[in-house]
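All protein chains of the complex are present and in place, except for one that has been dropped.
The block that comes next holds chain A.
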Amino acid sequence: MAQTAAAGHADHGHDHHEDHEGLKVLGFWIFLVTDCILFGTLFATYMVLRTHYDGGPTGAELFEMPGVIAETFILLTSSFTSGLATLAMHQGKVKSLINWLIVTAVLGAAFIGLEVNEFINLAHEGATISRSAFLSAFFTLVGTHGLHVSIGLGWMVGLMFQLKRRGITAVTKRKVTTVSLYWHFLDVIWIFLLTVVYLMGVM
């Protein structure tokens, strides 16, 4: 009797963990829905204000496309490498999982570096957030995306330590899954940004 109870217990615990992790992934999907609405609101604001230059510089005057194209390539590549990381995880290869995460994070950091650089250049030209409604909307929309990427970076770095220490478990697996979901999501948002802000801006 004692034995069956103990065995039942162990099984039970295992089940529970699996369910819990599945539950968290579902919650994360819903979180992404809310994040979509957040970005949607920012996009709508930008659309309303995108021609409100108030005598200040316009998008066509400000945007430097080569930098933006580089950012796009870097981010798309990082999405690809984060996919490779998940692949490695499913094959149970911790080392290569961590390495791909490192590559992803480095690419993400390069993206942020370029963006910060762009913002500094703009500010030097007098195009700051307080110059016009157009620029307020621009900095807020693009900046919010950048902030998301930065948070993703911090999260990924934290995760690498956990993977090193614990290897691939139900919990770390779920964490890798969610972080890469998040990363792909940011990639999609960027495509919209590229189109609505930059391409439509220079056209």
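Observations on the structure shown:
The definition used in the following text is that a residue touches a chain if its C-beta (ideal position, glycine included) is under 8 Å from a C-beta of that chain, and two chains touch if they have at least 3 such contacts; residues count from 1.
To be clear about the criterion, contacts and distances are computed from a predicted model.
The chain not displayed here is annotated in its UniProt record as "Quinol oxidase polypeptide I", chosen from "Quinol oxidase polypeptide I", "Putative peroxidase-related enzyme", "Branched-chain amino acid transport system permease protein" or "Molybdopterin-dependent oxidoreductase". When the whole complex is considered, the residue among A:Leu107, A:Ala137, A:Leu153 or A:Val176 that touches the unshown chain is A:Ala137. For the chain left out of this panel, the touching residue among A:Leu23, A:Leu76 or A:Met200 is A:Leu23. If you put the missing chain back, the residues of chain A touching it would be 5, 8-9, 12-13, 16, 23-24, 26-27, 30-31, 33-35, 37-38, 41-42, 45, 48-49, 52-54, 129-134, 136-137, 139-140, 154-155, 158-159, 161-162, 166, 171, 175.
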